[in-house]
Structures are given as C-alpha cells and as structure tokens.
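Of the protein chains in this complex, one is absent; all others appear in place.
And now, subunit A:
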Amino acid sequence: MSPVFAGVLQLLALIGALALAYVPLGNYMARVYASDKHWRVEKWIYKGIGANPDTEMRWTAYLRGVLAFSAAGVLFLYLLQRLQGSLPGSPGFSSIEPAQAFDTAASFVTNTNWQSYAGEQAMGHVVQTAGLAVQNFVSAAVGIAVAVALVRGFARSRTGELGNFWADLVRGTVRVLVPVAAVAAVVLVACGAIQNFSGIHEVGQFMGGSQQWNGGAVASQEAIKELGTNGGGYFNANSAHPFENPTPFTNLFEIFLILVIPLALTRTFGVMVGSVKQGYAILATMVTIWVGFVALLMWTEFAHHGPALQAAGGAMEGKETRFGVGASALFGVSTTLTSTGAVDSFHSSFTGLGGGITMLGMMLGEIAPGGVGSGLYGMLIMAIIAVFIAGLMVGRTPEYLGKKIGSREIKLAACYILVTPALVLIFTAASVALPTPPNSMRGSGAHGFSEVLYAFTSASNNNGSAFAGLNANTDWYNTTTGLAMLFGRFVPMVFVLALAGSLAGQRPVPATAGTLRTEKPLFTGLLVGAILIITGLTYFPALALGPLAEGLA
C-alpha cells in the first residue's frame, strides 16, 4: 500500500469515528447544559464557591464571572511557577523567571498553551499536574460555557438572561471533560504513554552507561491536552515524544480527541436552537474547510519541495518514523485548525508551502472546527457576517435563526473579527522593525519572517504551536505573546457575550419567503466563501512575505 493511500484511509477512518461520536456526544452536551438537576459533587463545588447555580445572569454578569475566574487562574498559575523552587514535589527545579511565568500563565489560562520553556527540564510535578493540567480542563470549560451562552442568546427571546457561568463552568468540567479524559488517559497508557510519579531517574542503555529521564503524570495531561484543544506538551517535543504519543494508533486517537468536542458542539447547537439541520450546516462548513486543508497539506508534504527535503528524498525532517508523512499532515492540519497547537511533527521543517498552510489554518480564526467552544462561537460570528453580506446583496435586513442582525449585532461581529488580525499584524510588524527582537530568529530571510509571523498568529488565535526555531524565551517575546494571548482570548469574548445578550433580548422574527435558508448547502457555500475571502484579504500581504516567498523560491 502506498503511503498516500494509507494517509487517505486514516483520514476516512477518522471521519467515520467522529461521525459515530457526533450525535451521542452532541446530544449529551445539550442535555448537560439544559439540565436543572445538580450532581452531588457539583453541589459541594457550588457551596465552596459560594454561588447559587440557579441564578440567571445577564451578559455583563456572565462576562464578569469569566474574567474573575480567568484572572484568578493567571494569578494562581503565575505564583505557582514563581514559587516552584520552594514547593515540595518538584525535584529541586528552580522557580520560573517573571516574564516566562507570566507568558506561561497567560498561555494556559487562554487555552493557547504556547510554551517558551521545555517541560521536562523546567516544570516539576506540582506545576505540571496541579497548575498547567488544571488550566487544560478549566480553560476548555470556559470556552464551551461562552459558546453555550451565545447559543442561548439565539435560542431565547425577550429576556437578557444567558444562564449561570459557574454552573456552565462546573458542568463542562465535571460532566464532559473529566469522564472522557479519564477514559482516554487509560487508553493512552495501555499503548505506552507513561503515568507515574517516579521523578527523575537513570535508565540503563544498550551500549552501557545510562540516560536520565523525567517521569510524570503524562497520559492524564496528554488526554485533556488534546480533548480540551490545549496543546501544551509535558515534554519539549510535545506529541512527537514517544512517551506522549507512543504508537500510530495513539496518534490517530489523539487527533480524534482534538476534533471530537468542537465538531459535536455543532450538534449541541442544533439541538439547543431547535433545528439540528442548522447544526449540520455549520458542521458541513467546518468539515469542508478541514478536509480541504488536509488534502493541501498532504499534497505539499508528499511532494517535499525545498532543497534539503529534495536531497533527503522525502519530507521526514522533524517527523517520526511511526507516523510518517500522511499521519503527520493529518495531525498538523487538525491541530492548527482547532487552536490546539499540539504537534506530532515540527512545522518549521515542513515544506515552505506546507508551513504556510498550517499558518493560514490558524489565520482563519480557529473556526474549522476551532477550539472547544471558541470554534463554535467564532463560526457563528462568521455566519452572522455571511448572512449580512447576503442581506446586502438582496437589499433586506439580514436575520439568522429568527433574530434580526441589526446595526448593533453587526458592529459587535465586525469588532470580533478585527481583534486577532490587528494583534497579529501589529506585533509582527513591531518585532521585525525593532532592533533586537529579530535576533531570536533561527532562519534568515523569508523563513525568519515566517517564524515571527507564526508566533503571533499562534498566540493571538490561542493556538500555541510554533515554528520552534524562534527563541521565544526573551523578555520581548514572553511579554508580547502573553499580551497577544490575553487580548486574543478575552476581547473577542466580550463581543460574543454582548452579542449574546443583545440577541436574547430580541423578539423572534417569523421566517418568510425572503428569509435566507441557513440550513441549506447554498448557505454553507456562502459561509466557506466568506471565511476564505475575509482571511485572504486580511493576511495575503503577510503570507506573501513569508511562506509564499519561501515556497515559490
């Protein structure tokens, strides 16, 4: 069997597995967020928080909850790293410097998981397991909560109420993420991922002498790292490390975990707004773009353009033998189109065009299918933009899911789509214009520029993967990527929740013969087109200077 054919079969198997999980998981999540019963453990947690989970919140109160919880997360994680040197259970590892501790705290709380440190040598058990892995859960739960709030905005009428943030946060963690992650972690261990607290120890070698490893709770972190579209690896090599991703099966399984919640949330959306067909239309948009990108990346990587790869006879630099080119391309697309940022192969060593495809994937705004929760709300914003464009063409007031898209709604949606491009382009321009930041580049010329562009694209879109040649552990990059991650996560959330509040307050407009049928393939086509055109217009000049210049040289 040729490697290309095997790659295509892996893609088809993955689609089959995701299709099987789609309805049960999507329906389950819809029930979780609509339920009026509380589990006993949840009641204990609410008592600990001191919050009544049955109080309905308007969008401002919901937003305050998100921000207070996230601020507490940044502060706690920052202090944990700064105090690592004095904490028990960290094998004598020193505390993390302030700029890097800020960057890492911002990174994990924003669901980005950009890493300017190497896990196995810098972070001890306590920081990894009780700090970083915790944010893997809760930042994902926050993302889903905000998405659910927006969906409630569409589903509800003549009320400003969007649900209770604490209840959504706790349920997402306790009822969705923890059970699935626990099962997934055991599967990973069964295939060879490690899970121990043995710390640093010596292991004998074939030729004599010994090598030193750092053990840890790797499988439990790996499971939620993929499931919560986080991406921060226990080890420096992330999911290329054999202890995180030991076999070809675990590789495919991890891609499944990355995609399963973002895709199933479109079902949850459909159920909650009372039309699963609306969910299918959003799903079709996501899958169309994702499959298109997989095809493009497989093509560029199997073609292996570029002098060094031509000399080698294949694009295996930075890729593992057990995965090969096909499965690495599948992982690369899935991780960059979902705000995950875990890598099983190193994007900096992809072909010039292949690296550009992973970058373009992030530039779409992490919506196909996007991060857990953030993918759905990002895509719904794009749907509003698409409906608006269609409305302009026929001269009608646009509406979506029975809600009028008036000037307030379209302003909020437009603000949302301006935030991340502004962050990416301004920080990239500053980094190449100032005298010292370019010293961090490993490559020169077009590839060096790509390293910086990739860094800020990844940070602002909360992805977290890197063209890792860039030395990002400097005060400049730690500070600027930290800010890009925080602004890129929370400013759009403000617009999403404001929009949700505005929609929930409207009275529904009945559908007429003139209403655009948003559950039809025509709308999916319109939406795919709108996404590609808007992203293309925004980023083409920057892409032309980096990956296109390298790939076409």
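Heads up, the rule we're going with is that contacts are C-beta pairs under 8 Å (C-beta built on N, C-alpha and C of every residue); 3 or more make two chains touch, one makes a residue touch a chain; residues count from 1.
Note that in this section contacts and distances are computed from a predicted model.
Undergrad: Can you pick, from "NADH-quinone oxidoreductase subunit I", "Potassium-transporting ATPase KdpC subunit", "Sugar ABC transporter permease" or "Protein-arginine kinase", the UniProt protein name of the chain not displayed?
TA: Choosing among "NADH-quinone oxidoreductase subunit I", "Potassium-transporting ATPase KdpC subunit", "Sugar ABC transporter permease" or "Protein-arginine kinase", the correct UniProt name is "Potassium-transporting ATPase KdpC subunit".
Undergrad: Which residue from A:163, A:352 or A:437 sits in contact with the chain not drawn here?
TA: Final answer for the missing-chain contact: A:352.
Undergrad: For the chain left out of this view, which of A:176, A:219 or A:486 touches it?
TA: A:219
Undergrad: Name, in rising order, the residues on subunit A that touch the hidden chain in the full complex.
TA: Output for subunit A: 1, 3, 5-6, 9-10, 13, 41, 44-45, 48-51, 64-65, 68-73, 75-76, 92-94, 118, 120-122, 129-131, 133-134, 137-138, 166, 169-170, 173-174, 177-178, 181-182, 185-186, 189-198, 200, 203-207, 211-215, 217, 219-221, 224, 235-237, 240-243, 246-249, 251-252, 304-309, 311-324, 326-327, 343-346, 348-352, 355, 442-443, 446-447, 467-469, 550, 553.
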